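A short worksheet on the structure shown next.
Excluded from the complex is one protein chain; the other protein chains are retained at their positions.
And then chain A:
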Amino acid sequence: MQVVTANRLIDGRVVFRGADGGWVETIGAAVVLEEGAAAAAVAASAADVAARLIVEPYAIDVATEAAAIVPRTMRERIRASGPTAGSEAVALAALGRDA
């Protein structure tokens, strides 16, 4: 099973192709497709590249675990849910810490 992902042109943020062909920010709202359908969805996404909504669409392998959509690779899990470390939250927390 696959979902189609890309980065949004204007701000670079990670997006996923939703059921209506629009682009959503959370993988939970992505449409899960069989491989062939995913390839077709990638091809169809070319229109959104041309329309300057997204760049570099591609399909990723996912599993559905307890109704959640989970990418199979660490890279895509990190793309879907953000940095596991080094985020602004960590840096801000360090501010209050005693050295």
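Going forward, a contact is a pair of C-beta atoms (placed from the backbone, for glycine too) under 8 Å apart; a residue touches a chain by one contact, two chains touch by 3 or more; residues count from 1.
By our rule, contacts and distances are computed from a predicted model.
The UniProt record for the undisplayed chain lists the protein name "Nitrite/sulfite reductase", from the options "Sarcosine oxidase subunit gamma family protein", "Nitrite/sulfite reductase", "Fe-S cluster assembly protein SufD" or "Sulfonate transport system permease protein". Against the chain not shown here, chain A presents residues 7, 9-14, 49-50, 52, 55-56, 72-75, 78-79, 82-88, 90-92, 94-99.
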